[in-house]
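Handing you a structure now.
Complex shown without one protein chain; remaining protein chains in place.
So, chain A:
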């Protein structure tokens, strides 16, 4: 594993990648989300968003409560397509 610190397990994003993006001037969490795909995997950000918030707070000097959460998307958990479209009706 060699010291690689993972922030997002769905999309394999590291602490270093988040920090580098913030250092390049991208500090809006909606933008960080889309560029690194944090919060866009099947877990919908349950693991990564709180970690990214804390990194963002530390790097920008803001309080975590001041940083808006990125918009969550439905469904909150993955749903099999056939559950939505119904049984084999072809």
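As a working rule, a contact is a pair of C-beta atoms (placed from the backbone, for glycine too) under 8 Å apart; a residue touches a chain by one contact, two chains touch by 3 or more; residues count from 1.
One rule holds in what follows: contacts and distances are computed from a predicted model.
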Next on the checklist: Since a chain is absent, check the UniProt entry for it and pick the matching name: "Sarcosine oxidase subunit beta", "Nickel-dependent hydrogenase large subunit", "Helix-turn-helix domain-containing protein" or "NADH-quinone oxidoreductase subunit H".
Outcome noted: "Sarcosine oxidase subunit beta"
Item to check | Contacting the left-out chain in the complete assembly, out of A:4, A:63 or A:80 | outcome: A:80
Next on the checklist: If the hidden chain were put back, which residues of chain A would touch it?
Outcome noted: 11, 24-26, 28, 30-31, 34-35, 37, 40-42, 44, 73-75, 78-82, 84-85, 88, 90
